[in-house]
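For subunit A:
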Amino acid sequence: MAKVVLTYSFARQFAGGKTEHEVSGQSIRHLVRALDERFPGIGDRLNEDMAVAIDGVIHQNAFLEKIAPDSEVCFIPALQGG
Partner candidate 1 sequence: MSKLHVTTTINGEPTEFLCDARETMLDVLRDRLGLTGTKEGCGSGDCGACSITVDGRLVCACLMFGAEAEGSQIGTIEGLAEGEKLHPLQKRFIELAALQCGICTPGFLVAAKALLDRNKNPTETEVRYWLAGNLCRCTGYDKIIRAVMDVAAELRGATR
Partner candidate 2 sequence: MSSQHYKWIGTRPNRPDGADKVTGRARFGADFNMPGQLVGKVLRSPHAHARIKSIDTSKAEALHGVKAVVTAKDFPEQPNQIVPAGEMQANLRDVTRNVMAREKALYDGHAVAAVAATTSEIASEALALIKVDYEVLPHVIDVDDAMKDGAPILHDHLRTDGLTPPSDKPTNIAKRLEFVKGDIAAGLAKADVVIEREYKTAAVHQGYIEPHATLASATEDGQVQVWSTTQGHFQVRGFCSRLLNIETSQIRVTATEIGGGFGGKTVVYLEPVAIRLSQKSGKPVKMVMERSEVFRASGPTSGGTLRVKIGATRDGRIVAADTTIALQSGAFPGSPVGPACMCSFACYDIDNIKVIGFDVVSNRPKVAAYRAPGAPIAAWAVESTIDLVAEALRMDPIDLRLKNAARKGTKTHYGPTFNTIGMVETLEAAKNSPHYKTPVKPGHARGVAAGFWFNVGADSSAAAHVGEDGTVTVISGNPDIGGSRASLALMAAETLGVDYDKVRPVIADTSSIGFNFVTGGSRVTFATGLAVVNAVRDMIENLKGRAAKIWEVEPDAVIWENGYAKPASSNVGKFEPLSLAQLAAQAGKTGGPINGHAQLNAQGAGPGFGVHIVDLSVDRDTGIVTVERYTAAQDVGTAIHPSYVEGQLQGGVAQGVGWALNEEYIYDAKGRLQNAGFLDYRMPVASDLPMIETVLVEVPNPSHPYGVRGVGEVPIVPPMAAIGNAIARATEVRMLDLPMSPPRLSAALDAMAPKRAAE
């Protein structure tokens, strides 16, 4: 089970205000699918405009990225640089 962390405002919008969730899945794709089953509608938004930090490392596009069972996965607003 990976620990998924949502931002506070995102959690309030989609997940009843709970920011931390235990979710199982081997890749980000699986995690997003599982979350979307729990909280319908969240999947599109996560795919659309969020970046992902897996164990502290930020990924801009992490669809296929593998997840270890004890990973910390944080969805954060997407970034752009100058």
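These made the cut because all candidates are chains of the complex that A comes from, given by their letters.
By definition in this document, a contact is a pair of C-beta atoms (placed from the backbone, for glycine too) under 8 Å apart; a residue touches a chain by one contact, two chains touch by 3 or more; residues count from 1.
Computed from a predicted structure; not experimentally measured.
Visitor: Which one of these touches subunit A in the complex: 1 or 2?
Guide: The answer is candidate 2.
Visitor: Quick check on the complex: what are the subunit A residues that touch candidate 2?
Guide: It comes out as residues 5-10, 12-13, 19, 48-49, 53, 55-62, 65, 72, 74-82.
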